[in-house]
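One protein chain is absent from this view; the other protein chains keep their places.
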Amino acid sequence: MRSVIPDYLAEALGDVEPDTAGQLADYIPELAAADPERLGAVFATPDGEVYGAGDIDTEFTIQSISKPFAYALALADRDFGPVLAKVGVEPSGEAFNQISLESDTGRPFNPMINAGAITTHSLAGSEGMNPAERVERVVRGLSAFAGRPLRIDEAVCVSEMEHAHRNLAIAYMLRGYGILTEDPRAVVEGYIRQCSVLVTARDLAMMAATLANRGVNPLSGERVVREPVVRQVLSVMSTCGMYDAAGDWATQVGIPAKSGVAGGLIGALPGQIGIATFSPRLDAHGNSVRGVSLFERFSSDMGLHVMEVPAAARAIVRSNHVTGIGPNAVRVLQLQGGIGFAGAERVVREAVSTAPAEVRVVLDLTMVYSIDDVARRMLLEVVRRLTLDGHEVYLVDPESIMPDPDPGDGGKVTVVGDMGQAMI
Amino acid sequence: MRSVIPDYLAEALGDVEPDTAGQLADYIPELAAADPERLGAVFATPDGEVYGAGDIDTEFTIQSISKPFAYALALADRDFGPVLAKVGVEPSGEAFNQISLESDTGRPFNPMINAGAITTHSLAGSEGMNPAERVERVVRGLSAFAGRPLRIDEAVCVSEMEHAHRNLAIAYMLRGYGILTEDPRAVVEGYIRQCSVLVTARDLAMMAATLANRGVNPLSGERVVREPVVRQVLSVMSTCGMYDAAGDWATQVGIPAKSGVAGGLIGALPGQIGIATFSPRLDAHGNSVRGVSLFERFSSDMGLHVMEVPAAARAIVRSNHVTGIGPNAVRVLQLQGGIGFAGAERVVREAVSTAPAEVRVVLDLTMVYSIDDVARRMLLEVVRRLTLDGHEVYLVDPESIMPDPDPGDGGKVTVVGDMGQAMI
Amino acid sequence: MRSVIPDYLAEALGDVEPDTAGQLADYIPELAAADPERLGAVFATPDGEVYGAGDIDTEFTIQSISKPFAYALALADRDFGPVLAKVGVEPSGEAFNQISLESDTGRPFNPMINAGAITTHSLAGSEGMNPAERVERVVRGLSAFAGRPLRIDEAVCVSEMEHAHRNLAIAYMLRGYGILTEDPRAVVEGYIRQCSVLVTARDLAMMAATLANRGVNPLSGERVVREPVVRQVLSVMSTCGMYDAAGDWATQVGIPAKSGVAGGLIGALPGQIGIATFSPRLDAHGNSVRGVSLFERFSSDMGLHVMEVPAAARAIVRSNHVTGIGPNAVRVLQLQGGIGFAGAERVVREAVSTAPAEVRVVLDLTMVYSIDDVARRMLLEVVRRLTLDGHEVYLVDPESIMPDPDPGDGGKVTVVGDMGQAMI
Partner (left out) sequence: MRSVIPDYLAEALGDVEPDTAGQLADYIPELAAADPERLGAVFATPDGEVYGAGDIDTEFTIQSISKPFAYALALADRDFGPVLAKVGVEPSGEAFNQISLESDTGRPFNPMINAGAITTHSLAGSEGMNPAERVERVVRGLSAFAGRPLRIDEAVCVSEMEHAHRNLAIAYMLRGYGILTEDPRAVVEGYIRQCSVLVTARDLAMMAATLANRGVNPLSGERVVREPVVRQVLSVMSTCGMYDAAGDWATQVGIPAKSGVAGGLIGALPGQIGIATFSPRLDAHGNSVRGVSLFERFSSDMGLHVMEVPAAARAIVRSNHVTGIGPNAVRVLQLQGGIGFAGAERVVREAVSTAPAEVRVVLDLTMVYSIDDVARRMLLEVVRRLTLDGHEVYLVDPESIMPDPDPGDGGKVTVVGDMGQAMI
């Protein structure tokens, strides 16, 4: 049996293919010479499955799509404080080529506009790096997101540098404000090299999937950046990623996204999917015309919207029953699924409302496949309170899904591998 | 056993209580006379559980927190097109008392600023309504979100109207642009009545939980608005809800939220929770000082952030095995949990990679508790393709969790109540 | 002999007549019904001579041309401090229908934009006036500028009030900032009545000539406002009068000016001329198309530009000679013309460089026709110093052109009616 997803993608490409609206970026010959008919789309799942249709292995320059990833690298290399001190997180409501600095401090509004992205480039890597080392670190970082070694298109670099007046203007302005502390020209050159990295739609989808997968590349298993970094990057993409149509995108598509002037467009939905499209003709905002259409369709067809209610955790408490009789009676709460705050709340509620008469209480985690940190703490607090109420509490946890099962502070729990051990 | 959640809330309130920063709103005597020490917080779950601590039953005026709900009512009563034609969805990056109209059309940037909210009020209810009917419809709608009949504080109305110069200015400006077509003064009066509705923190949490629960009030079970309306409202709250600190809020808290000048603050995380806090002292942005602190803490402590990866659906395919032997051999894919696009993708993948040799294939949905529309279509397409590949496909679905199980277009499936029926 | 000036004006009108570009103001029926072909131009001199061509006695509403005159009345009635506290003098660089308030205080940028003009109207007359009295005072004031009783077009008032949404918006906003302290609707009604005063091009030219004549109506001889008021009004007209093309106007035309939406346009060049044109079709800035052309032509043809060097006062010292011999020798400085600072400087210089050996020194003012205050003080200081140097100083001043000829502080002068008296 063939998968339905490539068919779906192919059908979606077929539907947008006739749309030849928009213009190629033409400020440098390399972009102006792109084949405007190129069209591809890729889905990559957090566990590494890739579905694609169309031109998914054609290389093009990453351009502005490098921005969120370089921002992730800067946050990873310098930590949040120093980066936030130099680049804000506020949507600027302005076009992609605006300066948009805070009027007093000169701090760029966000890392997705050029001023912010140039500053961000200068913050990637450690403080003492020279320009070449910084570029090396950024290319290595982008490669880690993609899961394969990426390289720079040198011809594009040269052309971009010849037309970098505006970026040089921005960099000198930032230097004037002390936001940049290095030679503005060297930073712009580094930034242009970052933007000239060659990628395919497949690469971009995998980079997005690394964001969707909490910062771990699904293929290589490498943790590229930590989870708080991913959350920050996705948050900023969601409010600042699509230039001056942030609100339209947030309501109609609802996928944190970023576009590049070479025609790429990526989106990432945490825990669910990384998406990339490639089609070089751009609308007036500088976003790929057919790419935007595809994303609107994906969001609408598949409920891929950050405000869409995910499949609910209704049935976390699979059963709540007593087994054994008399003094051997045991209260069993059988749990299932992935447990976060909302799921843990239901367990708490069940435990409270039950007010078990039995001395022994079992939390059966056999059918649970994940417990996040807050859920873990809440469940252990349930255990602790049950202990204080005079219960003996057992955790049936054959796969050791509960890390460090110590309720502390008067709480006590016996972890066992199966129900049988809890029944003894 | 007592629930841990009220304890958590009480502890959180205790931590912020010493913070007496900020000022009461004082533009009308009623707000200036509020008790600045009031402090409360409420969690309400999508299935109606309420946890609270502090002053959760003190009444105060809803003020700007009415804005997202009135927007929901307008979208419900007039549909998206007419509402979007008159009120945008773009963050304005400006303070809460700015005019912020699009320069050409006079369309307010979004429904969370006053200009947008005044326009939104005029769009609630049907077109022919008189001002009193419109107020009646809005109060009824807010009551439906809260799950109890709400009433207006008439004294506040009178005071607000005496200080409504700015809102009157906005309304006349909107009338000049043709955005409002009715008497500006009457619209402002209606809007002020909307803002003067009395609520408690408990009410607000339930209103937020109605948003978190896809538009259905968890207590009354009433569908107040449709899901697409909820998605639109939450999206707009996420980008425009917290005035000019949208980016800070989106990154640090990450909960679609809205504050009111009387000290209320709500947040809703789809499928997870509705939150409300109440503390009257306001910061310079007009947001409750202690309310903001509480939300930051809730987000950080509990992973309540829209970009947080929800508990993953890794184990949707619970097992993939063959039962019976020889010609009676049956391929069984046992599924579990709530299935959305990401989960369905895994089923598709399993089916494709298995390429079952057995004629009979069973999809066992016994342990599945929800299937969303895109997942339903994907699973049925799997069924259809298996049929075309020569398989007989059975759906074990004792709770009829799969609506309208017709794969169509050459596909065929036999729905049965248990595995036994599929084995015959 | 017929004067050349009417011929010149007629020729200028003939040249612009074929230009039918622009649109009638059409927001009220009365303006939309104007005859677009009306065309007139008037020059009025500071001593009351009037030259006109075309439709110079057709009545139309004064509209925004009332703004500088109402500003003059407010400055006269309330003094500078209170008026400047509520209305600024900075160009706003914005279109005529913008709000343009200072962001902190709500103070309108200048009295030529609507916000400033509405505020200015509220400042005309004394503080306790009711709205009707204020309108009465303004109409009387405008009439004094024109030199004949003007009246209001009541039909225009009614229509304007029906379309006053934007002005009401502005007024409520100003009320919100405390810039207006009265009922906003009443102020707007009064302002609309001010704008609905009927004038002819002849009236407007005379109003402008009153400004050019230091605030004294050339026909009636009535001092309408004091000189400092005129200077303030002309200065503000020069930077803020022509909306967002202030710089173009200042360089190309260089005549302080103000236009009205009914097609009027005035200009005043201090000491030289008042000009008015009338042609109802407006350009995108809201200025009369043909009016602008005529002013450009007048400026260019006649050197009527505020930065044009006026005919110089080179020959203030008509002669410097000695008459009589021996002990009867008298040093005579014969002056001529109008003497301001620049002229007085030349007298000072002559006196210093001469270092007269003669005891008697005569300043002969027979041919002098004006001495301004600074020149008077400088000449008297010359007298005083000559006295201290041991000279006897005579002032020949048959027409008592030198007021209060007391040099003070050791100075002494003998004023006589003719040279003969000085020679004795």
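Every chain is named by a letter (A, B and C) in the order it is written, and numbering of its residues begins at 1.
Quick note on the criterion: a residue touches a chain if its C-beta (ideal position, glycine included) is under 8 Å from a C-beta of that chain, and two chains touch if they have at least 3 such contacts.
Remember, it's a predicted structure, so these values are computed and weren't measured experimentally.
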item: Left-out chain, listing which of the shown chains it touches; value: A, C
item: Among C:41, C:273, C:294 or C:422, residue touching the chain not depicted; value: C:273
item: Among C:129, C:302, C:329 or C:359, the residue in touch with the chain that has been omitted; value: C:302
item: Residue of C:22, C:54, C:68 or C:91 in touch with the missing chain, whole complex considered; value: C:91
item: Contact with the hidden chain (one of C:68, C:267, C:343 or C:405); value: C:343
item: Those residues of subunit C which, in the complete complex, touch the missing chain; value: 1-5, 43, 45-47, 49, 88-93, 110, 212-214, 227, 230-232, 234-236, 238-240, 244-248, 250-251, 254, 256, 270-273, 301-315, 336-343, 345-346, 348-349, 351-352, 355, 367, 369-370, 372-375, 378, 381-382, 385-386, 389
item: Subunit A residues touching the omitted chain (full complex); value: 99, 165-166, 168-173, 175-176, 184
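Definition applied: only the chains that are shown with their structure count from here on.
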item: Pairwise touch network: line, ring, star, complete, or other; value: line
item: Chain whose mean Cα position lies farthest from subunit B; value: C
item: Chain pair with the most C-beta contacts; value: A-B
item: Equivalent interface positions on subunit B and subunit C, same or different at half; value: same
item: Subunit A and subunit C: spacing of chain centres that average the CA atoms, whole Å; value: 67
item: Distance from the mean Cα position of subunit B to that of subunit A, given in whole angstrom; value: 22
item: Subunit B and subunit C: spacing of chain centres that average the CA atoms, whole Å; value: 63
item: Subunit B, residues touching no fewer than two other chains; value: none
